[in-house]
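Before anything else, here's the structure in question.
Omission of a single protein chain aside, the complex is shown with its protein chains in their original locations.
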């Protein structure tokens, strides 16, 4: 597949937005400005960027506890995301969700989810709703390799298969579920084999390669849009950092981490873009500049925003009927 | 595989015991003597008989809501089973379990289970316990084709696979989950394909053919006993009666039922035994006679047994420590 | 007025709401082909098609999970979980997803979905088919809990549930489906949530009861009437929201209360209602509140055992006599 220059620029920008957002959030977290936990998407930027790059604006996604990348790639704003991480009133969720639960329904982000596999049922249900409404929307459902062992995964994927629902299951195979190696958790060399249990197509791609992810996702999304049902796209992308910030990864061989870092998907991609003369160094720099400005502005916004009024804790449970 | 005459006689007797127990229980149910529900095992006799015929005495099983056959094939007594169905004090479970929950731990029956897929986790855990104890016991875990879509199935089978547990998953593929056709519930022509999701062997056999079931089960059980891990044996055996007694099967084409009945596994097997001169008609008759006596005695026992004292309802919750 | 069964009332509510609003869909095990395990949805698939009335595999977690997703994109799913004991199979979806997502989102979305399920004590279903799960759900914020006793209430409340923009769980009772009949008007009506119904007026003693326990409370009231004890029976009908005003008004009149339910005794609905009565009307009480509930054991199969451990009419009568002594 040959992609035009703009697509490449979009990919690069998307990946960089994620990387820089995460790096900045980690700094703020270390400085004590962000409560709770941070599961960074560093190293997996190509996955969300490639998949969301293949979606149409009306399409929907669900994210995970490691969900900042999903949100950004789908087009959410950095400032309101950062504010949400801070627990500020100006955050997407008014401070009620935090890092693991950011959502923006107006942007098609049905929510990140702190329960492993927690978004799979609802993503599949959204696809069902779309099918019933006869629209052509597709849902991309992100989850980790660890989530493939939850019963919720199994039940939802089976239902999507028998009802030919327009959903694409994107497995972010970073090789780990916290400290437990996926090699020990699943007795398969190629995780996409699991798709066979449901009679749906499954494919494995290099999750560090945004173009490979895009291509596989595009095929799966088009298939879904044609009404031919769900597919599974396994994106292999060795985890570059700890499970969450603060994880010393004592359980993991050092050279495994080093190898992952050496293959850094953004570094690789930018070198490729320049080497292939798709984008010049200056063009990349200009993109970087935009991203830096956005990040700086996001931190400023989050820093300066107020906390919600404590009494708001009791709001937003039920819709009050008029 | 050539089997000796005694093995055939055992199979025939086992299948007949199940058939006649069920027919008799159905009569008693129609006469209002049995409370609750009856999910008869008629048509599936070859499955439990073939599988349990391949087990050693110390091995364990778990059954389902359709579990009388599992219990009988594993060697449980008809009289105490029938008494349990009646809710009598002399029943295996003192009347606390009833049809869907009969168990006999001393006979290796860890219990039937009224929750679809409810026994899969505990069967797998029993296998884990056996593995830890270093004994060579195997667990045969029975469940229906409908149970394959429950999350509990998925989680437990995956765990059995990664830990190489000595358990054999026996799928009783009768084509239905109540009124819902398995063809509509699972997008696979051959259900044993699902085993691929876990990297374990899966095989499909004619569930009306006791010898085929035995052979497949034996291979799986031996493999498990050698410490090589779990397998899945799918036994295809079209349902001969309604889901439960009283089910008019309005949802099912009549010729589908007729076809199942025409292939009656016991009729087929007895004809085979005689045609191949393995057992004579007289020998079959003698077995029949024994079974009739056992059934008559079981009904008499159940009829004459007392109900439990009402206050016993409050016992057996916790083990009281001495 | 015509009399119909509890099952028929629910069937009518579903049919009318599906006619009224194209977004209303329903899904669950066997609900299409045979109208559900209890025949409650009979005829709906013929009328509305197999898209809007969907038979599902045996996958309770996905039934609830998919309903949630469909609700988030604007449908109004009604999910059936055949027996309330099976709620354990989809508890995560209820606890962490259905009840949490709107709140976590800061109010961005609405989740107009209903989970219909059946309690089923009293039919020799044994431990795994005799659920009473209302207390578990009542403890989880973010879902309304409806538990009707009569065909009239069932129909009017189910219509309200389907129109509610929030998650609602609707507890039916398997013994009521064909065992309880009652007057239901031909004309359309709905019943608001949070409005208790005084099922019998009285002045000596208040019995708060819901679901099938209302019938037993009324039976007990008849028996007690013969001893000159004049019982008021109040059915809250919805546990969330809970109409304490009507209950407290009654307590202020009678000064004696029994709270009766088929649930397991410990940490259930009865305790909650009792707490709120004590909180709001401590000085009005002439005696401690009596709780009549089912013994804290799994449900046994054998009829004499099940009968023994269940909350019964006689238990209410006994508690009343103790209170009046």
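Labels for the chains are A, B and C, by order of writing; each one numbers its residues from 1.
One rule holds in what follows: contacts are C-beta pairs under 8 Å (C-beta built on N, C-alpha and C of every residue); 3 or more make two chains touch, one makes a residue touch a chain.
Bear in mind that the values here come from a model prediction, so they are computed numbers and not experimental data.
Q: With touch defined as in the header, list the contact partners of the absent chain among those displayed.
A: Hidden chain contacts in the full assembly come out as A, B, C.
Q: Using the touch definition from the top, which of A:48, A:61, A:82 or A:116 touches the missing chain?
A: Going through A:48, A:61, A:82 or A:116 one by one, A:116 is the residue touching the chain not shown.
Q: Looking at C:91, C:198 or C:225, which residue reaches the missing chain?
A: Reading the full complex, the residue touching the unseen chain is C:91.
Q: Just one of B:127, B:170 or B:195 touches the chain that is missing; which is it?
A: That would be B:127, which touches the missing chain.
Q: I'm checking contacts with the chain that's been left out. Which of A:48, A:109, A:186 or A:203 qualifies?
A: If we include the chain that is not displayed, A:186 is the one touching it.
Q: Can you work out which residue in C:52, C:116 or C:291 touches the chain that's missing from view?
A: C:291
Q: For chain A, which residues reach the chain that was dropped from this view?
A: Residues of chain A in contact with the hidden chain: 35-37, 87-88, 93, 95-101, 113-118, 146-147, 149-152, 177-180, 184-186, 250-251, 307-314, 317.
Q: Of the residues in chain C, which ones touch the absent chain?
A: 85-89, 91-96, 99-100, 103-104, 126-128, 135-136, 138-142, 240, 263-264, 266-272, 274-275, 278-279, 282, 285, 287-289, 291, 295-298, 300-301
Q: Suppose we count only contacts with the excluded chain; which residues of chain B make the list?
A: 60, 91-97, 101, 103-106, 110-111, 113-115, 118, 120-130, 132-133, 139, 151-152, 155-156, 158-159, 162-163, 315-319, 321
Operating definition for what follows: only the chains that are shown with their structure count from here on.
Q: If every chain is a node and every touching pair an edge, decide which shape results: line, ring, star, complete or other.
A: Chain contacts: complete, every pair touches.
Q: Can you name the chain whose C-alpha mean lies closest to the mean of all the C-alpha atoms?
A: Of all chains shown, the one whose C-alpha centre lies nearest the global C-alpha mean is C.
Q: Take the average of all CA coordinates in chain A, do the same for chain C, and state the distance between these two points in whole angstrom.
A: That gives a centre separation of 40 Å.
Q: Could you state the distance in Å from the CA-based centre of chain A to that of chain B?
A: 45
Q: In whole angstrom, what separates the CA-based centres of chain B and chain C?
A: 36
Q: Check each residue of chain B and list the ones that touch at least two other chains.
A: 149-152, 184-186
Q: Could you say which residues in chain C touch two or more other chains, in rising order?
A: In chain C, residues 56-57, 59-61 touch at least two other chains, as defined above.
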